[in-house]
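Yeah, one chain of the complex is gone here, protein chain that is, but the others are all in their spots.
Showing subunit A:
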Amino acid sequence: TLEWAADRGSHSMDKSITLPPDEIFRNLENAKRFAIDIGGSLTKLAYYSTVQHKVAKVRSFDHSAKETDGDPLYEISVQEEITARLHFIKFENAYIETCLDFIKDHLVNTETKVIKATGGGAYKFKDLIEKKLKLKVDKEDEMTCLIKGCNFVLKNIPHEAFVYAKHADSEFRFQNTHPDIFPYLLINIGSGVSIVKVEAEDKFERIGGSSIGGGTFWGLGALLTKTKRFDELLQLASKGQHTNVDMLVKDIYGGAYGSLGLTGDLIASSFGKSATTDKEFSKEDMAKSLLHMISNDIGQLACLYAKLHNLTRVYFGGFFIRGHPVTMHTITYSINFFTKGEVQALFLRHEGYLGAIGAFLKGAEEDNPNQYSWEENYAGSSGLMSASPELNPVQRARSGTFDMLEMDRLDRQLVNLPLLQDPTSYIPDTVDLTEDALAREYWLYCFEDALDGVVKRAIASQKDQPEAVERAEKFRQKYRHKVQTLRHQPFAYGSLTVRSLLDTREHCLNEFNFPDPYSKIKQKENDMALKYYLKVVKSVEELSWEQRQFTLVKGLLAGNVFDWGAKAVSDVLESDPEFGFEQAKQQLQERPWLVDAYNQWIERLKGPPHKCALFFVDNSGIDIILGVFPFIRELLVRGTEVVLASNSGPALNDVTNSELQILTERIAAMDPVIHAALKEDRLALVQNGSSSPCLDLSRLDKVLATVVRERGTDLVIIEGMGRAIHTNYYAMLSCESLKLAVIKNSWLAERLGGKIFSVVFKYEVPSKAQGQH
């Protein structure tokens, strides 16, 4: 651990870094394509690197040779895979020399010759960088980088933009990413103000600006209060009363100026009182008045430019805004005042990184970074800082020194499900834990409580590796720290949801090379369930049509009880491996179910068959083999094409696409119906592009979207708590949909008005008016 203390200007630093630098500048060995953005006080470094991951692969045995009864269905091997990752690190300029030294020492791969640089400081530090890193500094246009970076985060990070509401339950209200991010207005408040209209990826124009910006607050503030530090000025301002310095409407007219619609408390003249009064004004009051003056002015200009250019999305950035609740509040207030709520002031979680991201993208254009989708890695990113300085001061001090953002390149491009009724208003998550404090408390407790079990499972999955215990312990610490951070800062990675908690856990597991802790359990379950497949299919075939439909639905639901992700079930499964399919059926709630649209579904089935059903599957084992397959078999027999969408990567015991391919082959070998459907391409397997136990229908594999469109999909089935309850419960589709799940969590069941093992069977038909897409 290095203990760094650096000196900035004439002001000594009161912070020192205790974080080991190799936890900040990660994966430097393979780093290439450096970019640096040096601002007035902060440096942002970006590099591209590759990460070696352990991934669990499944491979079918050669069954043609000889089949032994005790042999597993497929083999699991752990392989090394290399994935691309973007690293962004933000630190104070004071540390720049130390940081450059560290980078130099760890830059093993030296094929990199150039570092892209942007920001006002790029010029100043050019020589130092060239000397230290032996890289040629290549300057890039600041505004181009800023816009490029802004486009990138808006496209690739869900919940990038937020509205700031000081007095609301949740300070940050995250916005859905609009599928089309253009056009928008970016108000960059640095020393001055730049107002930029962005119309397309490479089309932007600076349509206005103002000299009254952050530098004016800082400069005038320094002259008025003799306080030289920007942060201190903001602190002063947050304690001041502007009414002591400003002349209000009521100071002139004795009250409101009703006929002009001016309230008495409106500021008529900033600093108007200091014109005619001789008294001394407090530093706090003057700083506050100055802050209001500047924020209001920028707010009004922003509104006027937005109106003139007919733009409704207005993002604010620059050092004046960056992480400062005080300025976010005053800007928000001003925008609300001037537009009467028509325009919302939007802020960006990664605003500080825009320049660095843009400079990096400029340098990496040959890699076509915009061709891929990227995903924020929750394990490696610092997250948004708490707004209130009282809250978690330690966290603030540390993240104030070093802040990180890591983004993983996904193998595929992610797009909307074409069947979303309104992609702009689609919200995947059912409950926003950022706003729902009670639910937040429960789920955070739940995830922390389940941590021991996850650690145990992780170790058990790598019994042959003794150091797995140590890695699992590191995982435990990291995830616990994340959960604790989220308790104080639920908004750290956008809206907190059950999904984000699950995803964060998956990211952390991957981080410590536990790519698929459930692989062996899944293998065992799949093996076992496959043995019962024909028996289940046969018993169903003997039933009358009505009975058969009900048994198939019940089977689908019973299969869904087998879920290692839910604590109540993992307890039972762990203690009693014999817990069988029939027992599960008995556990199910009797009809009428908690949500029961079964009758409507049956009526529908009496009508013509669907053209094509898209089925988002859930767990491996009994769920997929004894629940889903018999169900879709019936659909296939009816003449409906079926597309099974499964996870691209592992998450809990969810069946992955590669596992499902093997399982389908094996089932096809036993069952002529499935065999024929596969052969005739009436049954297709696609991956959904995700490695989450939940489902974001706005970020799906592009191939899936194409298949859905080409096959004229008219029925979407979403199964399981993660995909149909925690997410998508309220998702509106433009075709018929079935959302079904068994509530395997008593708290959630109670919240929905039922008991544990309550059944949700939601069948929805879009109203005619909305029509098909």
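The definition used in the following text is that a contact is a pair of C-beta atoms (placed from the backbone, for glycine too) under 8 Å apart; a residue touches a chain by one contact, two chains touch by 3 or more; residues count from 1.
The working rule: contacts and distances are computed from a predicted model.
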Choices "Integrator complex subunit 4", "hydroxymethylglutaryl-CoA lyase", "Pantothenate kinase 4-like" or "WD repeat domain-containing protein 83" - which one is the UniProt name of the chain not shown: "Pantothenate kinase 4-like"
Sole contact to the chain not displayed, among A:Ser270, A:Thr434 or A:Thr713: A:Ser270
Residue touching the undisplayed chain, where the options are A:Asp278, A:Asp464, A:Glu582 or A:Asp681: A:Asp278
Touch criterion as defined above, residue of A:Ala165, A:Ile252, A:Ile602 or A:Met732 at the omitted chain: A:Ile252
Footprint left on subunit A by the chain that the document does not show: 10, 120, 123, 141, 143-144, 190-192, 194, 206, 208-216, 218-224, 228, 230, 245-247, 252-254, 259-262, 267-276, 278, 281, 286, 292-293, 296-297, 300-301, 304-305, 307-308
